[in-house]
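Can you keep this structure in mind? I'll have questions shortly.
For this depiction, one protein chain was excluded, whereas all remaining protein chains were kept in their positions.
First chain written, first letter: the chains are A and B, and each begins at residue 1.
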Amino acid sequence: MRALLSRDLRLAIRSGGGFGLGLAFFFLLSVLVPLGVGPEGGTLGRIAPGILWVGALLACLLSLDRIFALDFEDGSLDLLATAPIPLEAVVALKALAHWLVTGLPLTLLAPGLGVLLNLPPEGYVWLVLSLLLGTPALSVIGAFGAALVVGLRRGGLLLSLLVLPLYVPTLIFGAEVVRRGAEGLALATPLALLAGISLGAAALLPFAAAAALRVNLR
Amino acid sequence: MMPDLGKYSFAVLGSYAASAVLIVVLVALSFWQRARVKRALAEVEARQGKTDD
Partner (left out) sequence: MSIWEYANPKRFMQTSARALPWVVGLTLLCLVVGLVWGFFFTPDDFRQGSTVKIIYLHVPSAMMAINAWVMMLVTSLIWIVRRHHVSALAAKAAAPVGLTFTLVALVTGALWGQPMWGTWWAWDPRLTAFLILTLFYFGYIALWAAVEDPDTAADLTAILCLVGSVFALLSRYAVNFWNQGLHQGASLSLDKEENVADVFWLPLLVCIAGFVLLFVTLVLMRTRTEIRSRRLKALLARERVA
């Protein structure tokens, strides 16, 4: 299992593309929003939590179709399906690998972009914490979506159509945590719900994703 | 006969019109698909000499 994880990580880093692309997209979005909205600090500070969360979500979306597509094309997914470790574990590991190369770097980059967007100082801790708790859910849900469309030739656009509605609760609670944090309000409830979604998704969705993979490999 | 809708006539009539359009489109689409599939199936069944069903 560790071998599979390190293999996925090495592939993701070596093949360039997916790894840096999401981060670059996140950065670009945070530069473009002030250009579009205007440089007024108060407005930017107020929309910063939402922009950063939407940006992280979209950046995450960019690399989703790579989770299974490459392995499906060269047949190694068939091998993994017949391997001694259960397919559910393979899905979970692949989601973990995806999170390590997208969710985690996005989380680390976010405070820097918060500066660009004039996020109030009280918000930074909660921005990092909410992304840390929420991005795993994005990766796991994304892995489920990727498993659904793995057999399709033009799955990319369909994947975003399927996955984005599933991202709604995560986005709402995540951005709510940062917004409340920035305004100094109580935020235990959305934070707990965000963590709940991540844990629930991580616990249950690998089963649904594995079922979808088995259907697609039939 | 026509009830007096007062100043809200646009909202009321618009709602009825928009709903009618949406539902009629759906019904028309369903009928069109039905006719198309039925015709194609009849053609193939006749060609293969099968009429059970």
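Please note the rule applied: a residue touches a chain if its C-beta (ideal position, glycine included) is under 8 Å from a C-beta of that chain, and two chains touch if they have at least 3 such contacts.
Note that the coordinates shown come from a computational prediction; the quantities given were computed from them, not determined experimentally.
Novice: So that we can see where the missing chain sits, which residues of chain B does it touch?
Specialist: 1, 3-12, 14-16, 18-19, 22-23, 25-27, 29-31, 33-34, 37-38, 40-41, 44-45, 47-48, 50, 53
Novice: Given the full complex, what residues of chain A touch the hidden partner chain?
Specialist: Output for chain A: 144, 148-149, 151-152, 154-155, 158, 161-162, 164-166, 168-169, 172-173, 176, 189-190, 193, 197, 205, 208, 211-212, 215-216, 218.
Just so it is clear, only the chains that are shown with their structure count from here on.
Novice: Taking the mean of the CA coordinates per chain, how far is chain A from chain B in Å?
Specialist: Once rounded, the distance between the two centres reads 42 Å.
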